[in-house]
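Excluded from the complex is one protein chain; the other protein chains are retained at their positions.
Here is chain A:
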Amino acid sequence: MSERDIVLSSIAKPLIAALLLAGPAAAHGAFVDMGTTEAVAIQARYDTGALMAGAQVSVFAPDNPALPWLTGMTDADGRFVFVPDDRAGQWAVQVRQAGHGAMGYVTVGTDGAAITVTASRTGLSWAQRLLMAASVVWGCIGTALYFRRLRPAEPA
């Protein structure tokens, strides 16, 4: 060991000891570990197209469909983002507000990485809704006409 090393060591050792004694208060340095991950982003809307702002979100892990794994609230744009852990299976997401709401499902693969959206109901187009409503209304009108026609034939 050279003379220079000893000098350095005699300065460094008390310094290290002082730092250790000072404890966490002296730890002014900070680190941010950063990386990317796969998250689930949802956006909730009413069927009128209005965004569900401030709605309550409950995320259910595959192994417990009764108790939510995570709860939160959608932002002003009806959005909510969460990162499921590596439990494989179907995760359920419920968004509800004042008795209205819907469920969505995502599946986390066994490798823990692949997330696929398994069920997410999309809204019907304006024309689809009109056609469906017209069909039901026509069915009702047909029923009305049928029983109206039947009546005169009834024995008094």
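As a convention for this text, contacts are C-beta pairs under 8 Å (C-beta built on N, C-alpha and C of every residue); 3 or more make two chains touch, one makes a residue touch a chain; residues count from 1.
The definition used in the following text is that contacts and distances are computed from a predicted model.
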"Transketolase family protein", "YciI family protein", "Amino acid ABC transporter ATP-binding protein" or "CbiM protein" - which is the UniProt name of the missing chain: "CbiM protein"
In chain A, positions touching the absent partner: 46-48, 50, 54-56, 58, 67-68, 71, 73, 94, 96-103, 121, 124, 129, 132-133, 136-137, 140-141, 143-145, 147-148, 150-151, 154
